[in-house]
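Shown here: the complex without one of its protein chains, the others still in place.
Chain naming follows the written order as A and B, and within any one chain the residues start at number 1.
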Amino acid sequence: MKPCSPFNHPDRLFSSDPSQRNIARRLYEEVRDLPIVSPHGHTDPSWFALNQNFGNATELFLIPDHYLFRMLYSQGISLPDLGILTRDGSLTETDHRKVWRIFTEYYYLFRGTPSKIWFDHALHEVLGINVPMLLENADQIYDEVNAKLSSEAFRPRALFERFQIEILATTESPLDPLTHHQTIRDSGWQGNVITAFRPDSVVDPEFEGFSENVGKLADITGENTNSWDGYLKALQQRREYFKAMGATSTDHGHPTATTADLSRAECERLLSGGLAGELSAKEADQFRGQMMTETVRMSLDDDLVVQLHPGSFRNHNQPLFERFGRDKGADIPMATDYVNGLRPLLNKFGNEPRLSMILFTLDETSYSRELAPLAGHYPILKLGPAWWFYDSPEGMLRFRRQTNETTGFYNTVGFNDDTRAFMSIPARHDLARRIDCRYLAELVCEHRMSEEEAREVAIDLAYRLVKKAYRFNEEK
Amino acid sequence: MKPCSPFNHPDRLFSSDPSQRNIARRLYEEVRDLPIVSPHGHTDPSWFALNQNFGNATELFLIPDHYLFRMLYSQGISLPDLGILTRDGSLTETDHRKVWRIFTEYYYLFRGTPSKIWFDHALHEVLGINVPMLLENADQIYDEVNAKLSSEAFRPRALFERFQIEILATTESPLDPLTHHQTIRDSGWQGNVITAFRPDSVVDPEFEGFSENVGKLADITGENTNSWDGYLKALQQRREYFKAMGATSTDHGHPTATTADLSRAECERLLSGGLAGELSAKEADQFRGQMMTETVRMSLDDDLVVQLHPGSFRNHNQPLFERFGRDKGADIPMATDYVNGLRPLLNKFGNEPRLSMILFTLDETSYSRELAPLAGHYPILKLGPAWWFYDSPEGMLRFRRQTNETTGFYNTVGFNDDTRAFMSIPARHDLARRIDCRYLAELVCEHRMSEEEAREVAIDLAYRLVKKAYRFNEEK
Partner (left out) sequence: MKPCSPFNHPDRLFSSDPSQRNIARRLYEEVRDLPIVSPHGHTDPSWFALNQNFGNATELFLIPDHYLFRMLYSQGISLPDLGILTRDGSLTETDHRKVWRIFTEYYYLFRGTPSKIWFDHALHEVLGINVPMLLENADQIYDEVNAKLSSEAFRPRALFERFQIEILATTESPLDPLTHHQTIRDSGWQGNVITAFRPDSVVDPEFEGFSENVGKLADITGENTNSWDGYLKALQQRREYFKAMGATSTDHGHPTATTADLSRAECERLLSGGLAGELSAKEADQFRGQMMTETVRMSLDDDLVVQLHPGSFRNHNQPLFERFGRDKGADIPMATDYVNGLRPLLNKFGNEPRLSMILFTLDETSYSRELAPLAGHYPILKLGPAWWFYDSPEGMLRFRRQTNETTGFYNTVGFNDDTRAFMSIPARHDLARRIDCRYLAELVCEHRMSEEEAREVAIDLAYRLVKKAYRFNEEK
């Protein structure tokens, strides 16, 4: 989708150096209109199953997007004033127009952030609003957006098609019955929405309700999840079901990059301890680490690609978590050790070319020091794109500059939008394509690569690598 | 102060890309002549109290500035040869002209460093020297500088006014009677010189003479500092006095970012142990961490802004420290963990919008990984500017590029010069303004921000944010 409004300049994010900009433009022409392949994200499958209109502007953009409202919160605006619900249902602002005015008034806080780039794209290009996000326009924008959202053309399936999404993966827990995915399949709609297997709730002993969750896993699968064998079989069975619903990957949100290769007796002991709520923090880390290794072992059978997203200190703000729950903008990156953490798994399975494990990081120091050298050696490893806070112009440039010289383009896997903000998907892919073209143009202008090669790489980065890495080309 | 000599190019530090440079020039025009607000530094209040002429060039520039002489020392020139006094008063070079010649001869060592930018600005713009810093000119420069320094126009208050300093904060220990600040207030001079509360000597059990210092605190305040309550009351009393002398902030130079929220019994035990010199390194760290939390708690009452400057391994060079004392260029940055370190304090006070805590770092890896996400969430937190070694063109650009996309401009607090080198203050603020304009010009040229917005941000960064963050706008 080519932005054409005055709000999103056609040359945005390219270098201002004229020779680089010209080449970036030409490269971008090659990739601009390629379909969107979104192998990892957190959109809600019910949108595509039920195809109901989205709510109002505040409900669509602000309330579910902790990446946006955290910035207002950081400047002293309370979450209830932003319409965020507390756990106990105590008072919060229900006048969403009033919340929208606050958002508009403080929109200047986002200057220079990717949030602004994405939101401007959604507002002006997708929704066609042609006044700027200023307090004086708050009501007009609110009304125009709401009118659009209530129309046929802005229902989820219509947008999916308009966004030229070739494939979109959501993320579900093994406990999820995947009803919405079944509904989508049964509906006859041609949109390709698949699931991904995210077992944190049943493999992380520190996850809320771990023991209950594993109990539910037993109920769903009919396996005895109190035994190590039964527990693994239950997971395998759910993987099979997810695969039948289109999944080609698993995803793991661990606090560390620890992996383990423990004895069977030790595994049994840790499982029992985990279910009894009796593991130390270190033991819980070991158990998760063992489950990473088991996850990879299962891929030998079912070919699911493994994604590891480590390094977030979730819910760092304890009082806020207690009052408002998860996902309130208080997940903070931590230093992450891949070189020691991954070694047990890599020494077991790292040399197996059939396997594929995609690494992400919230610790940019690991790009050049650990991740690029590891992925530049082990057949099993690939690098996911710049993640979360670093899914940004500067973040993406740092990723390329700090990884590419060691690991090359072909140990990376194209772009992930990783978003629950459906409206921002075109903006996010567009941003990634622009930055990759910009980086390639720099290489061309500095005579580090020919323009012909750069054109090929640009298409690889925007389209081909992601399909290959997530096995979307393979027969199902 | 606009440099106009041939030694400091008017376009210096701007990008050489013509489109960026043109915009940077226009933005810089907007901020170049704004008054200097210096909320954190280490100038000597006696200069402004007594208003005596500075000594000779060597005494003014080289001997007190360990950031300068450490570079000569690193190349094998001994400290006594540079006129640096030993603790025991053993022989040192007292012919300051001779020292100046050495400095001039080795001035090429500073090529590409911010020290050179600051010194060139001071020498050529402030002091009006119009020959380059070459050995052949050493004597001429020495004589000309000394002549200037002995004139009326170069006395401290005259320079303060000429530098257009609107407000200047010094830093004092709670044990300091603030006599010089009182003298300034009594003098009728209009220059706004205030103090800041730096309690390291009485809250850090590893500080030289901690126990004696706490004893002095008892003498000054009349409180029983052997009891936890009395100790806290003594600190509160001194804060009140500092506030009456203009202080709006406290400052803390801890080795780590540890904070704590201990039981009363534990606090009492650590205080007793600290006074008896019996704490382990870990206990000392816990005590300092508890005192960070107490400091913030006290701000609930007196509104002082809290500054944390962690991560320096002070006096790394033990034999040099023993012979020459503190501040000899041997303070080395260490890796610093903010995400775990600050959590006890943040979980206690992090959600309180009335409080303000400004974080600095010597570990640039924390910019994007920890500091920007933390300040982009917690209402209490703001980010101080690039500090110490990173108060430089490349350092400041890294700071903006690695923090702004996550935390935005409005969770930062403008510039701190943090210097004891009074002559370099205009140069330091000028450098910061230039680099910010350069960064903004880049955003404008890449269509990430409009020039109108950039103009507003430039003024915020140079003037408005610092006044707001340090509460200089508020009624006293």
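Definition applied: a contact is a pair of C-beta atoms (placed from the backbone, for glycine too) under 8 Å apart; a residue touches a chain by one contact, two chains touch by 3 or more.
Please read all numbers here as calculations on a predicted model, not as lab measurements.
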Option touching the unshown chain, where B:P174, B:P199 or B:G329 are the choices: B:G329
Contact residue for the chain not shown (choose from A:N146, A:N411 or A:S424): A:N411
Those residues of subunit A which, in the complete complex, touch the missing chain: 17, 19-20, 337, 339-340, 343, 346-347, 350-351, 353, 365, 368-370, 372-379, 381, 401-402, 404-411, 442-443, 445-449, 453, 457
Sites on subunit B contacted by the missing partner chain, in the whole complex: 8-9, 11-17, 70-71, 73-76, 108-114, 117, 313, 316-320, 329-335, 362-365, 389-390, 392-395
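One rule holds in what follows: only the chains that are shown with their structure count from here on.
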For subunit A paired with subunit B, centre-to-centre distance based on mean C-alpha positions, whole Å: 40
